[in-house]
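Below: one structure, written as structure tokens.
Apart from one protein chain that is not included, each protein chain of the complex appears where it belongs.
Presenting chain A:
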Amino acid sequence: MIEFSLNGKKITSDAEADTPLLWVIRDEFGLKGTKFGCGIAMCGACTVHFNGSPVRSCSLPISAIANAEIRTIEGLDNQHPLQKAWVEHQVPQCGYCQSGQIMQAAGLLATNADPSEEEIEAYMSGNLCRCMTYARIKEAIQDVAGQSESVVQIYNPKRDAQGVS
């Protein structure tokens, strides 16, 4: 039995130790916003925050997350400035990868509140978007990055993970 925190709630799972976190989140706890894409950590659709850092949940066995803080797209409570920017810039097309894109971008801004264009490209290139919404993803991130640091840090997941909010 593995105990961890999911979006701020302490939970336990009886899933086999090698089960990727993705399936536990989706099928055991019913949070379907995190998506299955490639299964080999190369598309980013399954990105969640593990103690504040973006990880690919499709390749992370739950044995590795004991007592960790896990945050999914649902855990942003529809309040993250990136989510607003995603709507303003009309980023999603099919939308399937966008939970992962937002979680990845949130991880970027939490540690680098005003990234350069090159830093955005480098950080976001692990996330595939088959609809190729890259130009809008980049614009939306730049838009939020241009806002004051405090706006971005409202949802600094690292701080959340440390119990400081």
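Everything below uses one rule, namely that a contact is a pair of C-beta atoms (placed from the backbone, for glycine too) under 8 Å apart; a residue touches a chain by one contact, two chains touch by 3 or more; residues count from 1.
The definition used in the following text is that contacts and distances are computed from a predicted model.
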From "Cytochrome c oxidase subunit 1", "Anaerobic dimethyl sulfoxide reductase subunit A", "ABC transporter ATP-binding protein" or "Membrane-bound aldehyde dehydrogenase [pyrroloquinoline-quinone]", the UniProt protein name for the chain not displayed is "Membrane-bound aldehyde dehydrogenase [pyrroloquinoline-quinone]"
The one residue from A:65, A:110 or A:137 touching the chain left out of view is A:137
Cross-chain touch to the chain not pictured, restricted to A:55, A:110 or A:124, is A:124
Logged for chain A, residues touching the omitted partner chain are 15-16, 19-20, 23, 27, 30-40, 42-43, 45, 72-74, 76, 78, 83, 86-87, 90-99, 102, 120-122, 124-138
